[in-house]
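The other protein chains are all here in position, but one chain of the complex has been omitted.
Now for chain A:
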Amino acid sequence: MNPLAHYPDSDFDIELRLLIEGIYLKYNYDFRNYSPASLKRRVAHALAQLECKTVSALQDRILHSPQHFLDLLQYLTVPVSEMFRDPSYFLAIRDKVVPILSTYPSLKIWIAGCSTGEEVYSLAILLHEEGLLERTLIYATDINPHSLQRAEDGIFPIEHLKLFTANYLAAGGKRAFSDYYTAAYGSAIFDRALRRQVTFADHSLATDSVFSETQLVSCRNVLIYFNRELQDRAFGLFRESLCHRGFLGLGSKETVQFSSVAEQFEPFARNERIFRKR
């Protein structure tokens, strides 16, 4: 049941550090400031799936093959599960943030850590219904090229649509959710028009810098994988990117409150974890 049953923890820990350092030196993906407990679980899972006996064996494989590294990356990054996850967040964006955003002649929104795109389509649908999509540019960024490609494809398993639809309605959706996708061969293919305003790009909160001024940054359930130091770096990027009085939306258990930029943000929708730059 446990792939690590006969693998001493102390060895695993040493080899994990070496792996993370090796990945950074070779591929410039920086997992050094990720929360260790979850990262360790994901590497253990990858060992089992990729049929490696030890982390060292995995390291040997990925250092000498970029393709194998990309395979590992699928396990190191955590996919998003739902559209309109936490419907109250999207409802608050719709009811409280959109009225302010609509005062701007043009909008830029950054979805940081967009993974396979569930949140991109959720926000695009919401902005479309509020009449803002046409004048909005959405930057959807992630470190995982495979996830970005899937986000761009906009194809999701049909069995998820029941949950997505329920979330959409709870998030104040104004139409039939089926207006936005075509069902075929067990998949739901989302309307291409939804991503006309979206730029998908490779960007790391750990190593890259700010690329544009934005009015809204949405970064949900990404920072929970970072340690405080890396969280602070990411918050710094968001603060720098956001315009005066711009909005920052986080996951339902995330907050700027304990970060180094805490003083520079105020709660805007407290329960929905939406903050506003002072």
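The rule is short, and it goes like this: a residue touches a chain if its C-beta (ideal position, glycine included) is under 8 Å from a C-beta of that chain, and two chains touch if they have at least 3 such contacts; residues count from 1.
Definition applied: contacts and distances are computed from a predicted model.
Per UniProt, the protein behind the absent chain is "protein-glutamate methylesterase"; the candidates were "Oxidoreductase", "ABC transporter permease", "protein-glutamate methylesterase" or "Iron-sulfur cluster-binding protein".
Here the missing chain is touched by one residue of A:49, A:65, A:81 or A:209, and it is A:81. If you put the missing chain back, the residues of chain A touching it would be 1-2, 5, 9, 35-38, 40-42, 78-81, 221, 224-225, 228, 251-254, 258.
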